[in-house]
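Only a single protein chain was left out; the remaining protein chains are all shown in position.
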Amino acid sequence: MSYLVKGERGDWEAVVGLEVHAQIVSNAKLFSGAATQFGAAPNTQVSLVDAAMPGMLPVLNGHCVAQAVRTGLGLKAKINTRSVFERKNYFYPDLPHGYQISQYSQPIVGEGAVLLDMADGSTRTIGIERLHMEQDAGKSLHDQDPNRTFIDLNRAGVALMEIVSRPDIRSPEEAGLYLRKLRSILRYLGTCDGNMEEGSMRADVNVSVRPKGSNELRTRAEVKNVNSVRFVMQAIEAEAARQVAVYDAGGQVTQETRLYDSDAGETRPMRIKEFAHDYRYFPDPDLLPLVLTDEYIRKIEADLPELPDAKKQRFIADYGLSPYDAQVLAAERETANYFERVAKGRDAKQAANWVTGVLFAHVNETGKSIDASPIGPEALGQLLDLINAGTISGRIAKEVFADMAATGKPAKDIVAARGLTQISDAGAIEVAVDKVIAANPKQAADVRAGKAKTIGWLVGQVMKATGGKANPQMVNELLKRKLGG
Amino acid sequence: MSLDKATVRKIAYLARIRVPDDALDGLARELNHIIGWVEQLNEVDTTGVEPMASVVDIRLPKRADEVSDGGIAGEVLKNAPEPVVAPGADGGFFAVPKVVE
Partner (left out) sequence: MTALTGLSIAAVRDGLAERDFTALELAREHLRSIEKARHLNAFITETPEIALARAKESDARRAKGKALGPMDGVPIAIKDLFCTASVPTTAGSHILDGFTPTYESTVTAKLKAAGAVMLGKTNMDEFAMGSSNMTSYHGPVKNPWRPKGREKRDKNLVPGGSSGGSAAAVAAGLAPAAIGTDTGGSIRQPASFCGIVGMKPTYGRCSRWGIVAFASSLDQAGPFARSVEDTAILLAAMAGHDPKDSTSAPVAVPDFQAALKKSAKGLKVGIPKEYTMDGMPAAIDALWKRGVAWMQAQGAECREVSLPHTAYALPTYYIVAPAEASSNLARYDGVRFGLRVDEGGTLDEMYAATRGEGFGAEVRRRVLIGTYVLSAGYYDAYYLKAQKVRALIAEDFRKAFEAVDVLLTPTAPSAAFAIGDKMDDPVAMYLNDVFTVPASLAGLPAISLPAGLDADGLPLGLHLIAKPFDEETLFRAAAALEEACSFDAHPPGFGGSP
């Protein structure tokens, strides 16, 4: 099912490419020793090099190179053993040198691919064109003073990877999946934390449209610096619709840079006229070409963790999980590790259900990460053991879980303290069942008369009477036997 | 390749150097003269020649990923024509005429 925009005289396809700027996880900046931490007081994480003082010179952070290579390998991409840092020259107050050190004609990473796990279980490949390293710019604050813009260079010089996809994306949904998958891979690798709110991952969205079925590539517009997956998806919708309207009105789409206004739900052109986008790229004469040996690349490759795609396949093969469950569990490294520890020596599907269901709901509520939860994988495993041993029912287990989350106590202790042990004694259950049948003659009669559904209600009454502790299967069976259902 | 007044104006804008209108013709003449002179390089056959990538025969050095700099807001802002003290008094800003995005 393809995504189409309805025009006045027919349907249109969206052709989308994403340029993601991912801040490299590192202690110091790409070419200076200043810190990269988010949220510091203005201009306190700036070296003289970052401030472009006269006579200052760049020195490359080796760790950032390794992170870029790692990322390239994680994107199944070609690593270029020779790459060149070039200067991209333009004037802007948050760019103190008047140029950004980037890589243009010879980036460190070439073509690769990202696999999307589609909702219907299929996979779709989005091509990666390239990945290169570049410096981030500082920050301009326009709202601090009516007549002045304030400049904070803390972010100037922080290492970024620019990851450019091929224009293979065809819908907002695919764009969302792509960003989530990319973020997942980057977090797995530890090369970027993917935190879009803090700006450590930002997307520029290139959108063009074409009549459904055509192969042409029409003029595209670029929606810059979109800082959430949701906004990226909305921006694509808004921009595609805008472009279709332009064509329908007989106009032409201009190649321009736009911003997404999430309140208005539309894109608008940036007011700075970027006329003469002439960046005059040339190799930075303060640096030399970056040459990597095969050995260097091999070492990094050997150190890669199992990535989401491989993990997903392994979860399907080894644990018999559905592709959907496997993908959900593999999306984050911490989640996958958690799941495997729970599943060890236990029923994997049950473990999967509990992790993706009850545990996720709890983690989402706290807003923290799975590793910060007071319920560790061993503790959850013990809870499952209690269910499987028949000590408690699945329903009671959910209550116990809530208690574990609140108190941090182990399941066993909670069950004992609250006397939640399941009643599996046939005699005790029979007593309770008989009481309920006696107290509810109408419903009992209904069941005898063939209304099978009412059994559920009666089971409920028995559970209530036993404080939820009766073994529900046994209650059900006994009721059926007694009422001849 | 000859530079006309319009081209000079465009280049001057790219370089953000204000050139008074009455100086443009003279400047165009000078620049044309220089460009005309350097164009003799076209006489050289450079087929198959790699452009010089580095003057000195060494590898690109790399630094360790350590925080070894920064925390010098005072120094960084010392020469600023219009420094602004941050409200929290820790650090400060450079100020420029307002930019509208």
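As written, the chain order gives the labels A and B, with residue 1 at the start of each chain.
In the analysis below, contacts are C-beta pairs under 8 Å (C-beta built on N, C-alpha and C of every residue); 3 or more make two chains touch, one makes a residue touch a chain.
Worth saying up front: this structure is predicted, and the values here are computed from it rather than measured.
The hidden chain makes contact, of the residues A:25, A:60, A:186 or A:370, with A:60.
Of the candidate positions A:278, A:301 or A:425, contact with the unshown chain belongs to A:278. Across A:14, A:51 or A:447, the single residue that touches the chain missing here is A:51.
By the touch rule set out above, chain B reaches the unshown chain at residues 1, 3, 7-8, 11-20, 27, 30-31, 33-35, 37-44, 46, 49-52, 54-58, 60-61, 63, 75-76, 78-82, 94, 96-99. Seen across the whole complex, the unshown chain contacts chain A at 48, 51-60, 87, 89, 91, 93, 96-99, 149, 151, 278, 280-282, 285-288.
Following the convention adopted for this analysis, only the chains that are shown with their structure count from here on.
Look at where the CA atoms of chain A average out and do the same for chain B: the two points lie 39 Å apart. By the touch criterion given at the top, residues 10, 13-14, 16, 53-54, 56, 58-73, 75-77, 82, 84, 86, 88, 90-101 of chain B touch chain A in their complex. Within the complex, the chain A residues that touch chain B are 26-28, 32-35, 40-51, 59-65, 84, 91, 93, 140-142, 144-153, 259, 270-272, 276, 278, 280, 283, 287-291.
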